[in-house]
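Before any comments, here is the structure.
All protein chains of the complex are present and in place, except for one that has been dropped.
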Amino acid sequence: MSLLEVENLSSHLLTRRGTVKAVDGVSLRVEAGETLGLVGESGSGKSMTCLSIARLLPWPVGRAVGGKIIFDGKDLMEASEKEMSRMRGKELAMIPQDPFSSLNPVFSIGNQLMEPLRIHLGMSGKPLQERARELLSLVRIPEAGRRLNQYPHQLSGGMRQRVVGAMAASCRPKLVLADEPTTSLDVTTQAQFLYLLKSIQSEFGMGMIYVSHDLGVVARVSDRVAVMYAGKIVEQASAKDIFERPAHPYTRALLDSIAPVDRDVERLPSIDGDPPELYDIPVGCRFANRCPHVMPKCRELAPPPAKIGKDHVADCWLHYAD
Amino acid sequence: MPKTNSLTTVIIPRLLQGALTLLIFVTVVFVLMRMIGGDPALAFAAPDATAAEIEQLRASMGLDEPIYVQYGIYLRDMITGSFGTSVKVGRAVSDLIWEHTANSLKLAVTAVLFSVVIAIPLGVLAASNRFTGVDSSIRAIAVFAMAAPSFWLSIVLIQIVAVGWGLLPVAGMKGPASYILPGFVLASLLIASIVRLLRSGMLDVLNSEYVKLARLKGVPERQIIWKHALRNAIIPVLGFSSVQIATFISGSVVIEIVFAWPGLGALTYSALTTRDFALIQGTITAAVFFTIVVNLLADIFYSYLDPRIRVS
Partner (left out) sequence: MEKQSHIEVSYPFLKRLRLPFRGRSRRVSVRRFPPLFPAVIILLAVVAAIFGEQLAPHSPVEPDFLNRLSPPVWVDGGMWKYPLGTDSLGRDVLSRIIVGSRISMTVAVAALGIAALVGVAVAIATAYYSRAWLSTVLLRIVDSLVPIPVIFIGLIIAAVYGPSMPAVVTSLAVIAWARFCRGIRGDALRIMEMDYVAMAKVEGCSSPYIMVRHVFPNLVNTLIVLFTLLAGWAILVEASLSFLGAGVPPPAPSWGRMVSSGQDHIISGWWISSVPGAAILLVVLAFNQAGDWLRDRLDPNLEVA
C-alpha cells in the first residue's frame, strides 16, 4: 500500500466573483521514501493541493468539496481537527515557500524548533536542548548552541529555510510537503538546500511531495512527476519518462521552455495564451485554447486519463486512437 | 554595543523632546497668565481684596520686575521645583503634590490592572470568534466605551452600582472596594482601545505565514492563539497603551472630582477654584511633567518589547 493515496480530491475557494475550483479532481500517490514532483504554473492549484492534504485550507473561503486522502491507511478527510493537529508536524510535515515570513519574529529559533518535539514527543529539559542542537547540525548550521538563542531576523534567508527544514524533519515524519521551498532563495543557496533536503530524506526515509514551477529543480529531486494544469493533473509518470517521453502537449511545452544546457538558443519558445480563469472553466480540455494539436473533440469533452506506459498516464485525446 | 545604541537612538532624543515639551508648556502657561491682557494679580486676588493687598500680591508674584526677569525667575522656580507655599492650605506645595500624586498613582495602577485583566481576554475572544455575534458585541461595547464621557460613566455607575445596588462605596478613598468604580472608569477608554487594536492585530497575525507554519507543526489551536498570535499582536498594543496611560493624568481630573478622590487632579481643580496661585503653578507643572515622563517610559518600554529592536 502506498504511503499517501489521494483520490479525486476537490477543493474550492468561495470568492466574490464566484467559486474557484482550485483543486478539481486530483488523484496522486506517494510511496514511502519516494519523492513526487508536482509541477505547474503559478495558480494551477499545486499549493492548494498541499494545503488540502494537510487539511489547512484558507479560512473562511476554502472548502474541501470531496475526494479521499488515504495517508498511512487512514482517510484524512474523515479525521477530526484534533486528530489532524496530532498528525501535523509529527507524521505529516510541511516546508512552506517563504522562509522570511514563516518564522515567528518574537520567539527564538530554539523555541520554535523545539515546539514540535515538545508537543508531539513530550520531550523536555536537557534531551530537548540536545536534540535541537543535533537538528541544527543536521541542517549544517554551525554554532548550533548560539543560534538556538537567536531570533529569526538575525539569520540569513538560506539559514532560516534550513531551520524550517529542520523543524519539518524534527519528528521524523513519514511525509513532507515541500511547497516551493527554494523559490525565494538565490541559486547557490537553492542548490545547497536541495542537496540537504535530499540527504535528510534518504537518511530518515521520508516520502515527499516537492512542489515547484521549475521543471529543472523537479528533475533533480523527484522519482516521479505529476504535471498540474488549471486545478487538474494532466500527466503523471516517472521522472525519466516525463523528460524523455512527455505525452501531454502541456508537458512538452513546459520542457521546451527550459533553457537547454548543451547548446545556445536565440529565443526560448514560450506557451502562448493564458490558463483559463478558475471560476470559469471551459467544457472540454482545459489546455485546448493553448494547445498546438487542438482537435474539435478537445473543446467538447474533457479527455479521460490515457495509459501511455507502465505508471505513465496523460489526460489527452491524442492518445486515443479514433 | 546594543545598550549605547538604544541609549543614543531612543532615550536621549526622547529626553530632549520631553524637556522641550515641558519648556513649551510652562512658557504657554506663563504667556497665558502674564501677557494676554488682564492683571494676574487681580485675577488671583480674592474678590474683596484691598488695593494694598493686590499690590502686595503683585510684588510677591514678581510682577514689578521687567517681563524677561519674571520669565527667568519663573523658569528657575519650575526647574528647582520650589513652587512656594500654598496660601489657602498653608503647606508647602511640593509636599501637597507628592501626597496627592501617590493617591493618583494608586488609582492609575488599579486602572492599568483592570485594563490588562479585562481588555486582553476580550480582544483575544473577539479575534478568535471573528465575524460572529461574540465578536460584534465586543466591538460594539468598545465603540460605545470610546465615546462615553468619563464623568457621565462615573455618575451612571454610582447611580446603579453604588446607590441602586449598594454594592460599592459612592465616593472617597476608603479601603479596596472604593478603588473599583473610579479605577474602572479611568480604565474604560484604555480597555476600549486595547480591545480594538488587539482584535485587528490578532486577525493580521492569525493570517501570517508563521502562524500557518505553527499549525503545520501541529500546535494546538489554543496555543496558536495564546502563544504565537498573542505574543506578536500584543507588542504594538502594549506600545500604544503605555502611551495612552499618559491620558490617565488628564482623565483623572474629572474622575477624582466625581469620586472625591484625593489625587493630583482633584488638587489641581481645587487650586484653580480657590485661585491658589502657587498651588496652580505647581500642580499643573507636575501634571505635565508626569505626562512627559510616562510618554518617555512608554517609548523606552516599547523599544525593549520587540526583539527585532531590542537585539539590533
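Letters A and B name the chains as they come in the text, with residue numbers starting at 1 for each one.
Here is the rule we go by: a contact is a pair of C-beta atoms (placed from the backbone, for glycine too) under 8 Å apart; a residue touches a chain by one contact, two chains touch by 3 or more.
Please read all numbers here as calculations on a predicted model, not as lab measurements.
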Per the whole complex, from A:3, A:48 or A:196 the residue touching the absent chain is A:48
Considering the complete complex, of B:29, B:49, B:141 or B:297, the missing chain is touched by B:29
Where chain B meets the left-out chain, the residues are 17, 20-21, 24-25, 28-29, 32-33, 36, 38, 40, 43, 130-131, 143-144, 146-153, 155-156, 158-159, 163, 170, 203, 206-209, 211-212, 215, 221, 246-247, 249-250, 253-254, 257-258, 268-269, 272-273, 275, 280, 284, 287-288, 291-292, 295
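Rule of thumb we're sticking to: only the chains that are shown with their structure count from here on.
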For the pair chain A and chain B, the C-alpha centroid-to-centroid distance in angstrom is 53
Chain A residues touching chain B in their complex are 54, 56, 60, 81, 85-90, 93-94, 96, 98, 101-107, 115-116, 119-120, 151, 153-154, 164, 167
Residue set of chain B touching chain A in the complex reads 131, 208-221, 223, 228, 231-232, 235, 306-308, 311-312
